[in-house]
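A single protein chain has been removed from this complex, and every other one stays in its place.
Up next, chain A:
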Amino acid sequence: MCRSILTVLRGTQQVNSRKARRLLDKSKTFHVVCGVSICVFSVVHVCAHLVNAVSFSVRYSDDFPALNVAQHRGQVTHTHTHTHTHTHFPGITGVILVLILFLMFTASSYSIRVCNYEIFWYTHNLFILFYIILMLHVVGGALKYQTNVDTHPPGCIRTNQTNSSSYTSSNQVPETQTKAELKEMPHITVCKEDAHFQHHFPQTWLWVTAPLCLYCAERLYRYIRGSAPVTVVSVIRHPCDVIELRMLKSGFKARPGQSYFINILCVCVCVCVYWFQCPTQNKETFGVHIRVLGDWTVSLLVGKQRKSARDQILLGLTVCMCVCCSGGWSQYRLRRLYVVWVCRELQCFYWFANLLCDLHHKLWEENRPDYLNIRLYLTNTQQLQSFSEERFRLLSSRLLIGRPRWKDIFGEIGRSNQHKKVGVFCCGPKSVSRELHKLCNSFSASGTVFEYNKESFS
């Protein structure tokens, strides 16, 4: 979740291997795996503590009272007195830790993230409290170790002990033997002093501190970078409830494919969501397209003060747009770009119609007409729709009605680019994403290798 650090790593020459970069792309999956592991092992830990509680109760030691956690023998299993084994400090911290973990875990499910992102966001920020309490969890704990094993080795005989009922049979000493006789017997050692026990030193901080410091540094860096204000240069309204924000930030150069965390203070206190940017003709400004879905996006439109938050779905395919629109394709080793855009309504294509046409003209003038291949698919087959404007003629000739047949598209791309690596970037619903992923993995004709990449917004 250290996104700035990941961005830096991805950008450096050190991480040149494609495999390493794809591993960095899976950072979110890794985070989820870590979270699930923490939950699973916490369950194991709690169960172990329960078993410990039973053990402490059954094996209550009269000889070494300092070792006991139970208040008397059979506290948990037999007697009828009320139990208080978990009211000491580690018990309380343990319950609080499990409660925080429970809150974080239940708020992280897919449906909650999609429907109420802010519940997920705010509960996830409880992790700071979790880590602090975790480091205090072992203080004054139940686990102790003996500090003076050399002067009081295990199995030694105490000189002032008259009955030997609590010793094992190998240490049974008949009462008739005197102290002097005891000293002479070679296999019996006499304790020089009583056993001393001490709590284990907390060691959690050794494991947790370094990553926590890294994350704190990352958040500080993000805060410093984000403290400079951003000016909204223009707001353009597109059909189908989409607005385009053009922004300007001093000392900031937008690069293609970047994602942004936008904190809009006039609308709400702090709601931060990720957006993908789309470079504009003017190199100074950068723009984002936002679909108006919830109340805060509506209030952004009308400029009123309102409370915020809803899920917001960004329209797809801005990632690849950014790569080609930046004009710096020479540095990206990209030979050809296929844009396959599937929409329900024709109006949606107008969001990027100008951009696509300008790009096409620019490429035509640079004598690279085969660089960009646009395919627009309209899934709403109720009535015949087409681009009526003359300037969008190149788009209307590339408009196809109906759902795309991915296998045919893959076959065509494979035939045109034999023995090459094709990166597939998918941004859309899960069903399409799954189908594409399967096709990428199974497609083997014409020697082309398809690498699947997916963008997720939750």
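The criterion applied here is as follows: a contact is a pair of C-beta atoms (placed from the backbone, for glycine too) under 8 Å apart; a residue touches a chain by one contact, two chains touch by 3 or more; residues count from 1.
Here is the rule we go by: contacts and distances are computed from a predicted model.
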{"item": "Chain excluded from display, named as in UniProt, from \"4-hydroxy-3-methoxy-5-polyprenylbenzoate decarboxylase\", \"Cytochrome b-245 light chain\", \"Centromere protein T\" or \"GPI-anchor transamidase component GPAA1\"", "value": "\"Cytochrome b-245 light chain\""}
{"item": "Candidate in contact with the missing chain, chosen from A:116, A:148 or A:347", "value": "A:116"}
{"item": "Contact footprint on chain A, counting only the chain that is left out", "value": "46-47, 50, 53-54, 75-80, 83, 85-86, 95, 98-99, 102-103, 105-107, 109-112, 114-116, 118-119, 268, 294-296, 306-311"}
